[in-house]
Each structure stands twice: as C-alpha cells, then as structure tokens.
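For this view, one protein chain was removed and the others were kept in their places.
Naming follows writing order (A and B), and every chain is counted from residue 1.
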Amino acid sequence: MHTITTPETFKAHVQTLQKSPNYREPLGFGICRVDVGQLDRTKVLQATYPMVNWKENFGSAAVFLDTLQQSGASVETQGSEFIAPVTEAFLEHALAAFSPYIDEAHGEAHKNVQLILGIKEILNEQGFWPTQYRVVFLFEDSAPQSVEAVYLKLYALSLAKAPLRSLNLTGAFGKLHNVAWSGNTPIELAWLRANEIDLKLRNEFPVIDFVDKFPRFLQHIIPADNTRILEASKVRFGAQIHAGTTIMPGASYVNFNAGTTGTSMVEGRISSSAIVGDGTDVGGGASILGVLSGTDGNPITIGKNSLLGANCVCGIPLGDGCIIDAGIAVLEGTKFSVTVAERAKINEVNSVKLDKEVYKGKEIAGFNGIHFRQNSLTGEMSIGRSKREIKLNAELH
Amino acid sequence: MHTITTPETFKAHVQTLQKSPNYREPLGFGICRVDVGQLDRTKVLQATYPMVNWKENFGSAAVFLDTLQQSGASVETQGSEFIAPVTEAFLEHALAAFSPYIDEAHGEAHKNVQLILGIKEILNEQGFWPTQYRVVFLFEDSAPQSVEAVYLKLYALSLAKAPLRSLNLTGAFGKLHNVAWSGNTPIELAWLRANEIDLKLRNEFPVIDFVDKFPRFLQHIIPADNTRILEASKVRFGAQIHAGTTIMPGASYVNFNAGTTGTSMVEGRISSSAIVGDGTDVGGGASILGVLSGTDGNPITIGKNSLLGANCVCGIPLGDGCIIDAGIAVLEGTKFSVTVAERAKINEVNSVKLDKEVYKGKEIAGFNGIHFRQNSLTGEMSIGRSKREIKLNAELH
Partner (left out) sequence: MHTITTPETFKAHVQTLQKSPNYREPLGFGICRVDVGQLDRTKVLQATYPMVNWKENFGSAAVFLDTLQQSGASVETQGSEFIAPVTEAFLEHALAAFSPYIDEAHGEAHKNVQLILGIKEILNEQGFWPTQYRVVFLFEDSAPQSVEAVYLKLYALSLAKAPLRSLNLTGAFGKLHNVAWSGNTPIELAWLRANEIDLKLRNEFPVIDFVDKFPRFLQHIIPADNTRILEASKVRFGAQIHAGTTIMPGASYVNFNAGTTGTSMVEGRISSSAIVGDGTDVGGGASILGVLSGTDGNPITIGKNSLLGANCVCGIPLGDGCIIDAGIAVLEGTKFSVTVAERAKINEVNSVKLDKEVYKGKEIAGFNGIHFRQNSLTGEMSIGRSKREIKLNAELH
C-alpha cells in the first residue's frame, strides 16, 4: 500500500497515474449502492449515487482506477464502461492515497473521500457485503450496458451536469427492470407473487407506490432551495428541473430526458425529450408532445418567456415570447392564417421572414413572438405577434 | 374429523360432497382477512383476499362448505352469498380433507391449501382472533350484501377473472365505508376525530394518503411483469389493467369497472364503465366520459388500435382504428361533416353504411376507422377515414 502524505505528493502521484497506460479519462464515474432482487440477487434493481463525477475530478478517477488495480480488480478501461465491487482492499488503498485530504473531507470538500470514509465506517459498524457498493466508470457515451451506467447517465441529466438530450440512452429501457416501488425500495413483482398469500394473511403486504422501470426524481435528487415539486410522482428520474421551477400536482408530468432550463411554473405535461426555456410557463393541463407520442420523433424545444395556456396542446417547437391560447391545439399540420400587419410584426423578431397568408404549424416551428389563437366567432386559427417582449438575438440585426 | 389420505379418495370425497343437498356451486369464493373499525369493531373496512376462486376450484369449494358445516358453522347456500369466520375447528377439518396435497402446496400449486396452512401457522405463532379471517361464498351475481362480497367482485374484475361490466355491483357504494387510508390501513374518520388532540400533540397523526370508499388497485393486485402503473392513486381497485398497459402519472385515471383489455398507453381518463381495446392509446389529458358523468348512462367501449389525442374528449363509443385529434371534443350531439370520398372509404370498413353529409356523434358511435378532426381555418368538425389499419371482421364481407 502506498500512503501519500502531502497534497504535493498526491498531485505528483496523480500525474504519474494519468500518464500510465492503464488510465483513461472517464466521462463520468462514481460509487453507488445497489439494490438487488429479492429472488434474483444478481439482478440490480436500483443504483444510488451519493456523489456523481461528470467530466470532473479526474484526480479521484485516477486514484480509483489505480487502487482498484492494486486491490486485485481486473480493471478494463477500453470498453465504454467498467464496474467493480467495492472491496475492503479497495477502501484501504484509496484511504492511503487520499490520506492528505482525510481531515478536511467534510461539508462540500472532497466528497469522493467522504464517500470512502462513509463506507469504511459502515463496514466497521455492520460488517460487509462486498457487492453492495460498486465503483462505476463511464468512458464513452455509447448505449449503456448496465443498470449502474443507466443510472449514472440519469443522474447526470437530473443534476444538470449533462444537458438534456445530450446523452446516448439507447436501450436504457431494456436494461432497467420493471419493479414495484415501496418508498425507495424496489421489489421484484415475482417476489410479491411468490409471497402474496403470506404477506396478505399477515397484513404485511407492502405499500406499493408505483410500478415502473424508473424511480422518481425526488428519490435521488435534492432540488434547489427555491424549487418546488408538489408531488413526487410528477417528475421521473432523469428529468431536469431547474432552480426556481414549480411543478404543480394537478395534470403535470415531467418525463425523463425532459424538463426546464430556467424558472418555470409547470402545471402541464413536459413529455419525453421536451425542453422548456427560462421564464416559460406551462398552464394547467397543457400538453407538450414528446418523441414517444405525437411528434414523429422530433423533440420539442420551447424558448424563453413563452406561455402555454391551460389545456392547450403544443406539437411544434416554439421560440421566445410565444403564447398559445388556452384550449387550442397547435400541431404540425394545423393551419394558421396571418394578416399582413401581424406578419410584419412577427418578421421584426425573426430571422426567417413570413410572406404567405396561411402557415402550417411545422412551417413556423421555432419562431419567436408568435401568438396562436382561435377566432371565437369563425373558428379560424390564426397567428399574430404576441405582446411578450423578446430579447433579440444579434443575428436578427 | 375425516382424514383423506390419497388424491383418489379426495376426488371421491369431493364427488360425494358435490352431490349432497348442502352443496351449491359458487360463482366465486375465497378466504379473506378483514380490517375492522377502530371504534366500531363490527364494521368491516376492507377485505383482503390472498387467493380468489372464480368459476373454478369447485373441489375446494365443496371441501370448504363441508368443513364449515362439520366445524359447527350453520352453512346457508340458498342466499346469494354466505360468510363464516375461520375457526380453529374449520382449519383442522380442512387440513384433514386436504391432507394428500399438503406436501405439494407451494408455488403455484394448491393455493387454497397454502392459505389454510398459512393461517394455521399464524395461529400457532400469534394466537387467534376468530373473526379476522373469513370464508366468503358468492352463489349468485345479485346486488352484493356485504363488504366482503363487494371486495370479492372487485377482485374478480381487477384480476380479469370476470369481464368488465359483467358483474352486478348495485348498491356497492352503499356497502363500503368512507375511510381515511394510511398506506394499506383503513381508518375510521370518527376515530381520527376522537383522537385528534392526542395524535397531533404526540406527532403521531397518521399520514393520510387518501379518503375514499375504495382502496387502490395496487393495494390488492400484483400486475403483470410488463404492466406499469407510475402512480398508485391513478387506478382504483375494481379497475382492470391488462398486461402490457402503461398508466402514466400526469392526468390519467382508471376508475373501477373500467380499464384496458389489451396493451395500451394511458395518459388520460378511463371513467367508470369505460373499456379500451388492445393497442388503443389514450393521450395526455384525454377524457373518456363515464356512466357517472356525461354519457347518459351509456358505457363507452373503444375498439382496438385507436388513438385519442392529447386533451381530447370522447363521449361516444368508437370502433377499431379510430383517431380523435388532439384537443377536440367528440360528444353525442357534436355534428361532423363528411365528404363523398371519405364516406366511401369509411363504408369499406363498416357494416352499417353512411349516406348523409352530416352526422351527429351518436349516429356514428362504434364505427371503425373514423378520424375525427376540426378544420383549423373554418372550425368545422369533420370525419374521414383514418390511416390506421383495421382487421376486418368476417361480417363485413
């Protein structure tokens, strides 16, 4: 075991490690606690990361890879991901390497060291289950090969360490197991079935909150102080909820790989892969269609300072400062008339200029400052310039 | 006590019992554990069945009726239902009768025997409350007379042992008590009131998840491995959720005696008595009206492979391969125009033929292949032939 005694020798040690052929800079890494199946102990049902490193803390990465090797793990860095169990030997080697930082590892400082110390303490208290904690490395953003890797990517999205829609989640659904969730505990459905008679007779049948492959956002993520999520079921893990966003409990839902990138009041649905910009409000029951339903796979982005009225449907991307009136559906094929006067006002805030009298929804996808409405005496759908201010982009002038 | 020693003598014994005047073939039967009132111990608040027999396992029925009689219960099979407490004597007699099957009663085999063994084990461990477990027989499908009978019928629906809308639930609401549910435990509101001061001062006021007469589906039913219910509150007990269905948490709800009969993505409301066919998706916020609200008591059936767009309202039955566009309301009185060309295409996939230019919703209830839409420039509602494929029924050709 190689005990490092000063920050200087630690830094030198890391530099050496990072030059070694065994080192590869990871995209993300972390140590997780896994929940395994009640019947099938080899099945990982959930991976909980107390700390996620994403394009950062490469010194800790180098130390972890090295100490895994030293502790006997056969480290493989050429694949897209690598997982190893946390062993007692790994803990000892890691503590030796992190030795100069142990005393100051609390609060916001040296969280990877805190993690090692925390597991060590649990080991001392409770004894040890070698497969309960795992070191997980992601070297490339290819299709995830393990439950641990899927969770690491969902964490990166939900912690806003990776932008929405930026990660390869191909096959993620297939990797996750569909389970019954009782609080934070995933339970195999087959285990419930095998024990149904006994559990029900003894009044010990667990309270099942939901059945899904994904946990909920609030099971893994602590939101910002000014974020409100009025009902945990309304945000799936893998969603991104920006500080200052409020998610109301009526008809709202935010799916994974979807969410807000600024302050928003959300009372409607932000479906899979949909992104809502800063200052944009999603009215009660409003529905932004997702790639899994209704948009032919084109993900919807909505700009800043827009407003989706109650019970409207938004099936196209919107720019900044748009309004969809309550109760109307704006789809790719919906036709909207526009007057010459309104067209001129719309053109002032867009680089692509309108010159026709009728537009289909998909033709004005992403335009700024559009107000979508329906004439209540004729039923005609039309667009005009919304009264919402738009910060003009340089490219327009 | 009459101990049966071989499967052959068991079968002969059952045949004899089934010929006796005391035997009557039940519609359904089972043994349940009941939760009673905290204040009124005679009030049954919930009946939990670990195993439901529905038009099946008549041998076990005969044994149960006989052993009840032997153990001193005054068995009455002429009424529509019969309930008796599980007593120690009943358990002994039943075990004697089931003796040849005891060794093999595990896993999927002999669940009624497992149930008897399970209660016996609890009795041995904990002592015995004679009224906690009850044997329940339903001989006819008339209006349920007890909480236990209502639950047995709701189980039959939720386990898909009885088709939706096939059972007499007259007066079921009146039989059930409105209670506060804390996890799986029903609590009398009057008990909460009587203990409010003490519970609140001691910080022991229970977490109340909901107040209703019905429990939730997931409190009693273990769904199929490929079924997802992303929030337990969204499905009432008594609903039927077919394998492969997903219930999203946004604006969805499935009431009792309603549900899916195939694979469906459900993001909207399936109101009481509404049935959704295989492959039909219910978009975000879509509302299928129920017999208790909006349909004049005519329950709505929707065929296969149809699509209800986001925030649409469906107030009429639909056939196969229909589409309702997002945001529009299709009610009995809504008028729809149809062109000659579209009429011809619709007629190809329906046995009743269209020949007018305008139809009210109720006139085209149950038709196949209809696409309901609204012209965005004129506000006119129209129908045409949807692009969805329909498996033609033999009767059409």
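Here is the rule we use: a contact is a pair of C-beta atoms (placed from the backbone, for glycine too) under 8 Å apart; a residue touches a chain by one contact, two chains touch by 3 or more.
Worth saying up front: this structure is predicted, and the values here are computed from it rather than measured.
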| item | value |
| --- | --- |
| Options A:Ala143, A:Ala310 or A:Ala365, residue touching the unrepresented chain | A:Ala310 |
| Touch criterion as defined above, residue of A:Pro144, A:Gly283, A:Gly319 or A:Gly361 at the omitted chain | A:Gly283 |
| Touching residue (missing chain; options B:Thr87, B:Ser233, B:Thr301 or B:Asn350) | B:Ser233 |
| Residue touching the undisplayed chain, where the options are A:Thr227, A:Asn298 or A:Asn347 | A:Thr227 |
| Among B:Gly285, B:Gly303, B:Gly369 or B:Gly384, residue touching the chain not depicted | B:Gly285 |
| Touching residues (missing chain, whole complex) on chain A | 33, 35, 48-51, 107, 111, 114-115, 118-119, 122, 133, 183-184, 218-219, 222-233, 248-251, 265, 267, 281, 283-285, 309-311, 325-328, 374-380 |
| Contact footprint on chain B, counting only the chain that is left out | 178, 180, 189-190, 192-194, 196-203, 205, 207-213, 233-234, 236, 250-253, 269, 271, 285, 287, 289, 293-294, 311-313, 315, 327-329, 331, 334-337, 358, 374-375, 378-381 |
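Just so we're on the same page, only the chains that are shown with their structure count from here on.
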| item | value |
| --- | --- |
| Turning angle required so that chain A lies on chain B, C-alpha fit (0 to 180°, nearest 5) | 120 |
| Centre distance in Å when chain A and chain B are each reduced to the mean of their C-alpha atoms | 36 |
